[in-house]
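Apart from one protein chain that is not included, each protein chain of the complex appears where it belongs.
Chains here go by letter, A and B, matching the order in which they are written, and residues are numbered from 1 within each.
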Amino acid sequence: MHVEDRLKELGIELPPAWDVPSDFRFVRAVTTGNLVFISGHGPRRPDGTHVTGRLGEDLDLDAGYEAARLTAIQCLASLKAEIGDLDRVVRIVKLLGFVNCTEKFGEPPRVMNGASDLLIDLFGERGRHARSAVGMQALPNGIAVEVEMVVEIAPAS
Amino acid sequence: MHVEDRLKELGIELPPAWDVPSDFRFVRAVTTGNLVFISGHGPRRPDGTHVTGRLGEDLDLDAGYEAARLTAIQCLASLKAEIGDLDRVVRIVKLLGFVNCTEKFGEPPRVMNGASDLLIDLFGERGRHARSAVGMQALPNGIAVEVEMVVEIAPAS
Partner (left out) sequence: MHVEDRLKELGIELPPAWDVPSDFRFVRAVTTGNLVFISGHGPRRPDGTHVTGRLGEDLDLDAGYEAARLTAIQCLASLKAEIGDLDRVVRIVKLLGFVNCTEKFGEPPRVMNGASDLLIDLFGERGRHARSAVGMQALPNGIAVEVEMVVEIAPAS
């Protein structure tokens, strides 16, 4: 099944890829050989606002899971903009998930499941990735979650 | 010398590779080309418990060093499960070490030496890696240290 069909099946509409604000000069993603390195993305809602707040204080686990899911969708939109066609994904290789949280919060992995579950539901075995999930002092503009990814792709056909 | 012989010489018995708990769907490691990306692992003791606590508060430098060493052993067990034979290691390329600590703690690198020293004692020059070591607000279930690795391997013979 094409990834785009599976997206529809899951009821996910990919938003336009995030535009890096004009006062920043880095890019959403860089491809080197058959690896794509995707910049840290945040939990951007369809209306352009972001989920902000701190796990263990402002946000509960469900809200964190949903934020991580939104973040994975943002990463996918940037990946699609970078490689043109999500069917080129050979493997989601690695996620690094940063969770904005209190010192006592022990559940960064359960928060990050919001990203991991989406990727595996979408790509199946190709979506099963290595991962780290850690708790952060602070994230850009107080967003709840930031995720970066490494993805293996097939050559363009 | 075979890596397994060197492990014995160092008095290290590799534990069975960590089973990712069933409510998590990521995997221990992913191989892409000749690189293995190893998930963030924690300081799991032989009895299955983990070293928890915060450097600069609950744990001193020796305890942190030992926790990082345990974490590297966990990574090696997962690496062996992924590639079958540790003699396939061409180079330990990169470590990223997360240390659970207070705001005042300035010694994440000395903690992480527990992982680095083990890898270099085991692999010699092949074990000399690039590394970052940073201090974290929170880690999963309050573990003291989390380490992820990138490893270059030779093709299976």
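Here is the rule we use: contacts are C-beta pairs under 8 Å (C-beta built on N, C-alpha and C of every residue); 3 or more make two chains touch, one makes a residue touch a chain.
Bear in mind that the values here come from a model prediction, so they are computed numbers and not experimental data.
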| item | value |
| --- | --- |
| From B:Cys101, B:Leu122 or B:Ala144, residue that would touch the chain that is not displayed | B:Cys101 |
| Residue in contact with the excluded chain [from B:Arg28, B:Arg44, B:Lys80 or B:Arg131] | B:Arg131 |
| Missing-partner contacts on subunit A, residue numbers | 23-30, 32-33, 37-40, 54, 96, 98, 136-142, 146, 148 |
| Contact footprint on subunit B, counting only the chain that is left out | 33-35, 90-91, 93-96, 99, 101-109, 113, 116-117, 120, 128-137, 150, 152 |
